[in-house]
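Before we start, here is the structure in question, set down as structure tokens.
A protein chain is absent from this complex, but the other protein chains hold their places.
Here is chain A:
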Amino acid sequence: MAYKIIEGCVNCWACLPLCPSEAIREALPHFMIDARACTECEGDFADPQCASICPIEGVILDGLGVPVNPPGSLTGIPPDRWAEIRTQIQAR
């Protein structure tokens, strides 16, 4: 099983030096995890490192394709709030 970085990643570099398997590489449009090298940090750390420092919700998926940091989990912003505010801004 392997983790995966998807669209939305802001290429902030935070995860890359932490990976014990050196599975993360700089790429465009966003950083990538080499699925063959990723161990989900098994045997190295209690928590998967990339997903523990990533600041962007929803952009790292676990082996089952589920976001490790779902919307609202990192910023504390209720998921609907942003959409609601965006509508208000557009209505100005």
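Convention: contacts are C-beta pairs under 8 Å (C-beta built on N, C-alpha and C of every residue); 3 or more make two chains touch, one makes a residue touch a chain; residues count from 1.
By definition in this document, contacts and distances are computed from a predicted model.
Remark: of the listed names "FeMo cofactor biosynthesis protein NifB", "Na+/H+ antiporter subunit B", "Benzoylsuccinyl-CoA thiolase" or "Cell division protein FtsW", the one matching the undisplayed chain in UniProt is "FeMo cofactor biosynthesis protein NifB". Contact with the chain that does not appear here is found for just one residue of A:29, A:43 or A:76, A:76.
Residues 10-14, 17-18, 45-47, 49, 52-53, 55-56, 74-77, 81-82, 85, 88-89, 92 are the ones on chain A that touch the missing chain.
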